[in-house]
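Notes to accompany the following structure.
A single protein chain has been omitted; all remaining protein chains appear in their positions.
Letters A and B mark the chains in the order given here, with residues in each chain numbered from 1 onward.
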Amino acid sequence: MSDAEGPADAADPLLSVEGLRKYYADEQSLLDRLLGADEESVKAVDGVSFEVAEGETLGLVGESGCGKSTTGETVLRLREATDGRISFDGADLLEMTDAELTAFRRRAQIVFQDPFSSLDPRMTAGDIVTEGLRIHGIADQGERRETARDLLERVGLSADQIDRYPHEFSGGQRQRIGIARALAVDPEFIVLDEPVSALDVSVQAQILNLLDDLQDDFGLTYLFIAHNLSVVRHICDRVAVMYLGEIVETGPVDEIFADPAHPYTEALLSSVPRVTTDERDGDFETLHGDVPSPRNPPAGCHFHTRCPEARAACRESSPPAYDVGARRSATCFRADEDHSYWGSEPIEENARTAGDDD
Amino acid sequence: MVSARVIRNLKKEFRNSALAKIGLLLVVGILFTAAFAPFIAPHDPTEQQLDQSELPPLGFSETTERTTSQMVEGEIQTVTETVEITPDAAHPLGTDSLGRDMLSRIIYGARTSLVVGVLGTLLAAFVGVPVGLFAGYHRGNVDDVLMRIADVSLAFPSLVLAVALIGLWGRAAVNIPDPFVVAGLAPEMPESFVLPITVVIVVGLVNWVWFARVARGEALSLRSQEYVKASRALGADDTSIIWNHVLPNAITPIIVLATVQVAAIILLESSLSFLGFSGTTLSWGFDIAQGRDYISSGQWWIASLPGLAIMFSVIGINLLGDWLRDSLDPGIEGEGGAA
Partner (left out) sequence: MSQGVRPDPALRSDDVLSVSDLSTRFFTEEGQINAVESVSFDLRDNEILGIVGESGSGKSVTALSLIDLVESPGRITDGEVWYRNPDLAEEFRASDAVGVDGDHVDLRTVPPRVRRSLRGPSFSTIFQDPMSSFNPSITVGEQIAEAVEVQRRAKANPRSTRSRTQGYGLGQYLLDGIVPGRGYTSDESVDRAIELLEQVGIPDPAERVDEYPGEFSGGMLQRAMIAQALAGEPDVLIADEPTTALDVTIQAQILNLLREVQADRGMSIVLITHDLGVIAEMCDRVCVMYAGEVVERGTLDAVFDDSVHPYTEGLLGSIPDLEDPRPRLQPIEGNVPGLVDSEMDDRCYFADRCPKAMESCLEKPAERVVDAEAEHGAKCVLADRPYDPSEALPEDHFGGDAE
């Protein structure tokens, strides 16, 4: 595709994110500011680093409020990062001029979760799909219509549905239109922000298969954001697990699912209800308590308040990302055999609740 | 924005809705009356016939006590007698206290009321909608400042604000010669139509706030819609997003508001006319104000007939607004889509 003369070295990631931070200041009115009220911020994304290689699918998985969607929108500069570095195909995204950013928009696209709010109810399917072409002034009206028909066919709709309005489509069909809209500008990279979460299971499978096919046909690179671990397992090559604005573990999907290195990943996996009738062994092993507020995350390791393995050391400092294998890392002291963690006292209340769950 | 599909929807909704037909009938009727007033009005609306004053409309008769003074044997005697005033077929809706024909006044008054109502609303919308959309879409300081200004203007009673502005600028009215009279087609009644420009500008400036607030509210909720984000991801700039996505989806409540505003502005104009600020003495509002004093003495028609005229035009405009709203909403047509 576009990288015919580029360096195209497999080691060079298409997207690379380093130390990305996104803090939201609380809504402050003019009056608050005049009175000098203190600004309080929500640390939605707090120092996230990852890479996505060309042609691969990286899953970004976590519970609600962990900052995965914010990360997805920030790497496309739909939100402005507070701090950090994002480079796309070697270019620094945060330093781009307006013209460069416009060019970038044709290379990186996004598909949203909600098939209802993601399509303008007052535009026809054809107009929605070709919006990108209009914005970038590609092709004349007749050609655009032709492209729209092709794209609709490509995503599994019929070309004569081009003049229909979104409400005339079902959820799955609307999601297909959203995908066609992203494809129209011929991107290399697509952020898929929970693209199947709002769909029924049978339709969800259709869309997952479609995304698979499109990746092969167009040589796409995906950043797949999801909370559903089964879906992530199915579609992703590598996965990054997020908790309270941080990536706690990252690595190839098979390895992480078979042998999680971080207690949070482990808990997530054990909480998923399995669709089999064989092993019904009583209660789920899960975590106790709720996710703490990102306004005031716990000191030390963010996870220590819920972690069944937490010890006193986890309260004192936050763990760095340890390498735990090829392209695998986990931010947990347990990955470091020599760490003082092993000598410190377990946090009792966590251990007790963990025991209750067995 | 006006595609063949929109026109088809308009027709379809029109066929299906009796109310839309009534609305259109009323509005077209009133517009027709206003435009061709010189041909329709039986009398000159400004001509005073004091001997014909206070005639009731056809079908009603009125008794009044008339006091006359007579010289009887060198003394002045006042005699009070009850006389019955019968309507005159020449004045089917009666006459006012100065003997001016009510029907003609209502027909001519339609011009002022409608022109001020529609122009004032358009002006208010043209100021308020962009301001509101811009503030709501961008939020932040722009929003804060614009909305504080809006709050302040809302806090003023609109009539007081209007009077203050007119006092500041003086009242200007433009005489627009009636084309029918100029062309010699119509009898020379009032030879020109008085457009109270100040009033139009003032009611526009007083009422823009409503449009700004509604547009802002819509923009606030629309800006976080995923299709707006998708449009940004595709590289659209803010202006085109507001134009292509925010405005079309905010238009329904704005149309509804506009129909309400036309009515409110007609009423505001009538208050200004009554206070003598409008520059014209030929409007429904002016007549209502004049007629108010006569309601207690039995001449109910002077105030209530122009009142009815206002009522019918407001109803008509509102029904028309409903029809537009329903037709512009793509979700309303139930053409066998997926449920």
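In this text, contacts are C-beta pairs under 8 Å (C-beta built on N, C-alpha and C of every residue); 3 or more make two chains touch, one makes a residue touch a chain.
Given the structure is predicted, the values throughout are model-derived calculations rather than measurements.
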{"item": "Hidden partner chain, touching residue among A:117, A:130, A:204 or A:305", "value": "A:204"}
{"item": "Residue of A:22, A:167 or A:233 in touch with the missing chain, whole complex considered", "value": "A:233"}
{"item": "Hidden partner chain, touching residue among A:80, A:283 or A:345", "value": "A:283"}
{"item": "Contact residue for the chain not shown (choose from A:185, A:267 or A:301)", "value": "A:267"}
{"item": "Residues of subunit A (touch criterion as defined above) contacting the omitted chain", "value": "63-64, 158, 160, 170-173, 200-206, 208-209, 212, 227, 229-231, 233-235, 253-254, 257, 267-277, 280, 283-288, 290-291, 357"}
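Going forward, only the chains that are shown with their structure count from here on.
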{"item": "Mean-CA-position distance for subunit B and subunit A (Å)", "value": "54"}
{"item": "Parts of subunit B lying in touch with subunit A, wherever the complex brings them together", "value": "5, 141, 144-145, 148, 225-227, 229-236, 240, 244-245, 248-249, 330-331, 335, 337-338"}
{"item": "Subunit A residues touching subunit B - in the complex, by the definition given at the top", "value": "29-30, 73, 76, 78, 101-102, 105-106, 108-110, 112-114, 117-122, 124, 128, 131-132, 135-136, 163-165, 167-170, 173, 178, 181-182, 185"}
